[in-house]
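Note that this complex is displayed minus one protein chain, with the remaining chains in position.
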Amino acid sequence: MATHPVHFDLSPPPLHTARLVCSLASGKTLFLAPGFAEAQPGGGCLLHGRPPQAALLRVRDLTVQLATDTGAAIPVVEAVSFDIAAGEAVGILGESGCGKTTTALALLRLLPPGGKIVRGSIEFAGRELVTSGERELEKIRGAEISLIFQEPGIALHPMRRVGDQVGEVIHAHRGWNWKRCREEAATALAQVFSGEISRISEAYPHQLSGGQRQRVLIAQALACRPALVIADEPTASLDATTQAEILALIKDLKLRLGVALLLISHNPAILAGLADRILVMYSGRVVEEGPLERVYRAPLHPYTKGLLASMPRGASESPAAGKGKLPAISGSPPDPARLPPGCPFEPRCPDRLAICTTRGPAEVQPEAARRVWCFKYGG
Amino acid sequence: MAAEQTSPEVASTLLRVKGLRKFYEQRRWLSRRRFVVPAVDGVDLAIARGTTLALVGESGSGKSTLARCLVRLEEPTAGEIWYDGKNLLLLSRAELRAIQAHIQLIFQDPAAALNPRLTALEIVVEPLLVQGRGTRRERRERGLALMEQVGLLSQWAERPAAEFSGGQRQRLAIARALALEPRLLILDEALSALDLSVQAQIVNLLLELQVSRGLTYLYITHDLSLVGHLADEMAVMQRGRIVERASAPELLRHPQHAHTRALVAAVPRVEAFTSGQVAP
Partner (left out) sequence: MRFLAGRLLHGLFLLFGVSVLSFLFVALAPGSFLDEMRLSPQISPETVGALRAQYGLDRPLPVRYARWVRSVLRGELGFSFAYNTPAAPLLRVRARNTLVLTGSATLLAWATAIPIGVWAAARKGRVVDQLTTASATALLAVPDLLLALGLLLLAVRTGWFPTGGMVSLGFEALGFGAKVKDAARHLTLPVVTLVVGTLPVLVKHVRAALIEVLDSAFLRAARGHGIPRRRLLFRYALPAAANPLISLFGFSVGALLSTSLLVEVVMSWPGLGPLLLEAILARDLYLVIGAVMFSTVFLLAGNLLADVLLYANDPRIRTGER
């Protein structure tokens, strides 16, 4: 089927979610992020996963260390580089200890005491965040980049009403009077809850279910219409059905509002419906990057292959064929305090080569728009 | 009611639960009113020897309460629990103690279930110590053997539990559970807190142990994704009752009850890799 691409050229690219109105022949009106859409004959729109725009967030060589109780510095994130374009959804796939949460915290300079960015740059909309002062960062957090924390149960203040807490975020950035902030908070809550929200707004966190709390966190994150939302394991500790609801909600919001999304998860299935591009992290490093479908269909790095293979079959396309073993990667992730000199995955790698113990692999681009850090492909 | 019951049909059933009820009562001080919360409201179950039954339900469905009743961490309000032909609720203390070695519980959070200050070996031999079995040397040997069986290196025996990763701790918990040679392992969300690759390793370990030791599993979870790999039979629990029960592959492929269908539909799937097609 032939498509007639319609490009919306905006320069300079807007920082915040662009609200382009696309009126189609069919009479439908859609809100689109720039470069995100292609009009199709007969009405309708084909939304692209990757808009060809200048990067909203540009991370280069980010390296973070955490200090232990003994004072030793442990490398937790090592030379991570990636871009996120406006309206794009990027996923970070990795297991515990791979540095994904630390990366997210580092982006907003929210590292715990003892955490330090030792080198690298984080460029957001032209500003360098690594050298920004606390005042500047306060303005960016929640308003231009939002973070949805991992556990909804403890991420809300236990003694304040939920509506107030959303209002606080608005108040901090807009400086309106309280009444207006509360109204705006109600609007933000209405985006994530269906039905009567006054009851929710007046409730305290302990009166809400896990799923409801997660929705509140999402409302807080979107209240000031940020350009980028970072969601760290947004469905951990939720029931299966609630998880599905929240994922659907995030998907819907992403399409409607056109925010850029950085989604962090250890479960490839969760990223599948949401992210356009993914980064696979292992032991503090990015080991593979590419468009989601390409990486899932044809993973390059042995870790990615192993991880995708160990997904329970109940989560893949065909239902479980019956009781039986799962292909599993042998061994455990290395201790970050005692990393071997070569590739960190080498001890567990089924495809290891002699060179893999000598030094860490360099970035290789085996195909367009895909990067991998593995000696199998060069480097 | 006789404490024992034997019949050929029963001989192959390791655990049978009949009409189990567990109610919680809440009272306000100085008030007449009582709120009765039925956590488990009439549950019938049977698990055949050497097989795995998956008990699936959301939070609040009563599945964890049921697990606790089975190991007598909670006392059921009503009903019967038959283990290996004996009614658990009618046994004397001494008899119960002997049986309790046969039924072991593994919890969701490996960090909370293990004393972080004890060494790995101390944790694994603790049940032997409590039940007063064997000499010190025998216990040590047995502990090391168990650690090896679950895939933990014997040189880690003196390491404190706090230094182990989540997956390794769960292996320790399994080793500890195996110390008393149980027949029935109850896994209460034991895999939910683990990373994918670790989950796969533990699943494989559990399957191996089931074959080599003839273990029976009760796998309790809210997440259906692993049920197909582990379970022979599956029962779905909602609000304290079992709403559907069948063989696992059957139930996963053709769920009948609305709640089961919802649970099956909720499993996140890696779709056929389309990112956002909007139909006209």
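The chains carry the letters A and B, assigned in the order they are written, with residues numbered from 1 in each.
Note that in this section contacts are C-beta pairs under 8 Å (C-beta built on N, C-alpha and C of every residue); 3 or more make two chains touch, one makes a residue touch a chain.
Just so it is clear, the structure is predicted and the values come from calculations on it, not from any experiment.
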- Among A:V169, A:L249 or A:V372, the residue in touch with the chain that has been omitted: A:V169
- Hidden partner chain, touching residue among A:P75, A:G99 or A:G142: A:G142
- Message: Going by the contact rule already stated, which one of A:A55, A:A73 or A:L110 would touch the omitted chain in the full complex?
- Response: A:L110
- Write down which of A:T131, A:Q207 or A:Q365 is the residue touching the left-out chain. A:Q207
- Item | Residue ranges of subunit A at the interface with the undisplayed chain | 108, 110, 134, 137-143, 146-147, 149, 151, 154-160, 168-169, 172-173, 204, 206-207, 217, 220-221
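The criterion applied here is as follows: only the chains that are shown with their structure count from here on.
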- Task: Could you tell me the distance, in whole angstrom, between the mean C-alpha positions of subunit A and subunit B?
- Result: 34
- Query: Which subunit A residues qualify as touching subunit B in the complex?
  - Reply: 26, 28, 30, 40, 42-47, 49, 95-97, 210, 239-241, 243-244, 247, 251, 255, 266-270, 272-273, 275-276, 292-293, 296-297, 306-307, 310-317, 319-330, 332-333
- Given the complex, residues on subunit B that touch subunit A span 52, 58-59, 165-168, 195-201, 203-204, 207, 222-232, 248-249, 252-253, 262-263, 265-280
